[in-house]
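Only a single protein chain was left out; the remaining protein chains are all shown in position.
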Amino acid sequence: MSGLDSLYQQLILEHSKTRSGGDLAKLPAAATGTPGPGQGGTGQSHQLNPICGDEITLRLSLGTDGDGQAVTEIHWDGDGCAISMASASILSEMAPGMSPTSLRHTIDHFRELMRSRGKLEADEELLQDAAALAGVAKYPARVKCAMLAWVAAEDALRQAEAGQGVSQAL
Amino acid sequence: MSGLDSLYQQLILEHSKTRSGGDLAKLPAAATGTPGPGQGGTGQSHQLNPICGDEITLRLSLGTDGDGQAVTEIHWDGDGCAISMASASILSEMAPGMSPTSLRHTIDHFRELMRSRGKLEADEELLQDAAALAGVAKYPARVKCAMLAWVAAEDALRQAEAGQGVSQAL
Amino acid sequence: MTMVSTPARGDAQVSALDDDEVRRIRNDFPVLEQEINGKPLVYLDSGATSQNPRSVLEAEQEFYEQRNSAVHRGAHHLAVEATDAFEEARATVARFVGVQDDELIWTANATAGLNLLAYSFSNASVGRAAGDAGRFALKPGDEVLVTEMEHHANLIPWQELCRRTGASLKYIPLDDAGALRLEEAARLMTARTRILAFTHTSNVLGNINPVDVLVRMAREVGALVVLDACQSAPHLPLDFKALDVDFAVFSGHKMLGPTGIGAVYGRSELLNAMPPFLTGGSMITTVTMEEAHYLPAPQRFEAGTQAISQAVALAAAANYLSETGMHRIALREAELGQRLVTGLSAIDGVRVLGPGPGEERTGLAAFDVAGVHAHDVGQYLDDLGIAVRVGHHCAQPLHRRLGLSASTRASTYLYTTSEEVDLLVEAVAQIRPYFGVTAAGATS
Partner (left out) sequence: MTMVSTPARGDAQVSALDDDEVRRIRNDFPVLEQEINGKPLVYLDSGATSQNPRSVLEAEQEFYEQRNSAVHRGAHHLAVEATDAFEEARATVARFVGVQDDELIWTANATAGLNLLAYSFSNASVGRAAGDAGRFALKPGDEVLVTEMEHHANLIPWQELCRRTGASLKYIPLDDAGALRLEEAARLMTARTRILAFTHTSNVLGNINPVDVLVRMAREVGALVVLDACQSAPHLPLDFKALDVDFAVFSGHKMLGPTGIGAVYGRSELLNAMPPFLTGGSMITTVTMEEAHYLPAPQRFEAGTQAISQAVALAAAANYLSETGMHRIALREAELGQRLVTGLSAIDGVRVLGPGPGEERTGLAAFDVAGVHAHDVGQYLDDLGIAVRVGHHCAQPLHRRLGLSASTRASTYLYTTSEEVDLLVEAVAQIRPYFGVTAAGATS
């Protein structure tokens, strides 16, 4: 696979067009602005990629399932390159059902992978479809593209927990 | 003669110490500041060498002898390097008796010589002792030193003429 | 005013550089010998920064190895030689743009030059000027006029100047094709207009603005004219005196010179009446603990140790350009610009910004590929060794006006071959298929 083809894998090109979760209106903000403590399990984050000016607004909701807290939905709005759109789409598909801890763990690994300049191997089990983004690591100028939605999710998760009165240390 | 010795000729070193004309108080200003038209034949000029910060204040008086206008006296106050002091001293000795036209002519030649980077020959008849300053032309950083008094004299002459109601074109 | 029709001074019969000459020129540019992913580098990003001929690199090297020293201060040999080299460089670059030596101020880049003007006016506005510098002072009710196509460097400094002084910023809007709406310009130019700042040629549109028309309008209302010549100084024969602007700025790194150097031209009588901007060593006559007195221009605006070796290298660049012939370069690049716009516009789903085929344009074309983000376009091209710029090119308002947030820009210079342009066009034609986009915006 050429460098370019490993960057733009078929899966990525598809996600960049289907844009799962790219329907922000579906998940109303808990309130305008950041939800206050106890207001509910939804967090929102707006992130900007300073290199290109592309932006994303992402909302994430938490609920409880049998084992405790879990992400219920991710929806977002934004525009950007194929990498950033695919990355947001993949994340929106894989995050629901994850516990806050495991989402955070996944984000951490993804960030490390992205910053590794190709020196780290993707943990395919953990990353699932997002492992297809591993090729981005060799393109430092594009790492921010891949990270955009993930940084937004990390931040939205924090807000959602704060909104529930759940401290981040949990 | 080494480069240095041709710059600091004995005549120059002597003038730099005797400083003929370096007694500004002897020639009172026609008035404070620039004399107005008709106020008398004295002009004063203050010049600064921006490279070193040295300054000179020079007064020049005009009178009439048999043939018309002539410089009667030059006095100055200032401090500077050997070149600038010698140059002021030599000028103060040679200018008295010169007509405005011939002083101007001499200044013009001196300026050309100084700016020639050593390519022009000094007109020894015209420059008299000032021909000893010819060596300065090879030291571009010192040309302003040698010119300082001469620029001041040129300016003071203009003022003196204006003070007499004599236009510069005469 | 138009470039292509301007005959060279004293030489009415200039012809464009041809492909053979360009091939010879390329030998002078070591960086162009590179390969990217095993493919020869196709450098189409000269609008961002140009490459350097060997003579420029050698001039800088020679300076450091033989006469490196601070200037304007020393009695010793190296200092004298460095000062000579520095001031000769100023004279060379001044001649290159048709101005007097003492009207050219060195700056770090064009951005610093525009800020120099804005801050000097700002200082005049708070009374930091002797004599009649009041003419540079701005107050509420005064207006600064720019255009909607400006690079951020020729926009934000004026925004900030207006914020500091209470003056208002106005702008000449663009039509849908990106051209200045001159009838609006005429309407906006009033007795309130104190400064008109505009770009000679846009770094996105590749158009050439009608300097003569705008200067005439500004003169009628008594406004000062600031020309952003960043994209014209490298590519068009320039004579700021003939253009009759009051100020102009440009950057060395876009015209075969090194980074770290640029220049401001200002009419001598204006520069000497303006208050200083940066203050420090080498720009003063006397300093006490209480106050400082300033030298005339250009020193007044050159505080501290200057970019000496860079000035020397920029002069070598100006000489290289003059020897090649700015008219011949301009004609050549006009041809390449046409080849670009013609080739790109013919591709399905590709929209070239600015003048269309057959209309005057420089060797620069920014374009949108429907359904593919500019950064993906750039990535695709880079894989083929083709270096282009993607993004808003520091012209967000212009992109917004054209309904875009980003574009892809290819820009040429005297070392660009026709084959390189063709390679780009062919590659761009492959992009929508590669990304699976067929009809505009739709998915295959």
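Letters A, B and C mark the chains as written, and numbering starts fresh at 1 in each.
By our rule, a residue touches a chain if its C-beta (ideal position, glycine included) is under 8 Å from a C-beta of that chain, and two chains touch if they have at least 3 such contacts.
Remember, it's a predicted structure, so these values are computed and weren't measured experimentally.
Novice: Just name the one of C:Phe121, C:Tyr171 or C:Tyr320 that touches the chain not displayed here.
Specialist: Touches the omitted chain: C:Tyr171.
Novice: Among C:His77, C:Lys139 or C:Arg187, exactly one should touch the missing chain; which is it?
Specialist: C:His77
Novice: Can you say which of C:Glu21, C:Glu88, C:Glu160 or C:Glu359 touches the chain missing from this structure?
Specialist: C:Glu160
Novice: Which is it among C:Thr49, C:Ser268 or C:Thr342 that touches the chain not included here?
Specialist: Counting the whole complex, the residue in contact with the absent chain is C:Thr49.
Novice: At which residues does chain A meet the chain that is not included here?
Specialist: On the chain A side, contact with the omitted chain comes from 48, 50-51, 53, 139-142.
Novice: For chain B, enumerate the residues touching the unshown chain of the complex.
Specialist: Here the touching residues of chain B are 2-4, 7-8, 13, 17, 51-54, 79-83, 139, 142, 145.
Novice: On chain C, what residues meet the omitted chain?
Specialist: Contacting residues on chain C, toward the hidden partner: 30-31, 34, 36-37, 41, 43, 45, 48-49, 51-52, 57, 60-61, 64-70, 73-79, 107-112, 114-115, 119, 123, 126, 128, 148, 151-153, 155-157, 159-160, 163-164, 169, 171, 251, 253, 258-261, 276-282, 284, 286-292, 303-310, 375, 378-379, 381-382, 386-391, 394, 396-397, 400.
FYI, only the chains that are shown with their structure count from here on.
Novice: Could you please state the distance in Å, as a whole number, between where the Cα atoms of chain A are centred and where those of chain C are centred?
Specialist: The answer is 40 Å.
Novice: When the C-alpha atoms of chain A and chain B are each averaged to a single point, how far apart are the two points in Å?
Specialist: Centres of chain A and chain B (C-alpha means) sit 81 Å apart.
Novice: Determine the centre-to-centre distance between chain B and chain C, using the mean Cα coordinates as centres, and give it in whole Å.
Specialist: For chain B versus chain C, the centre distance works out to 47 Å.
Novice: What residues in chain C touch two or more of the other chains?
Specialist: Residue numbers touching two or more other chains: none in chain C.
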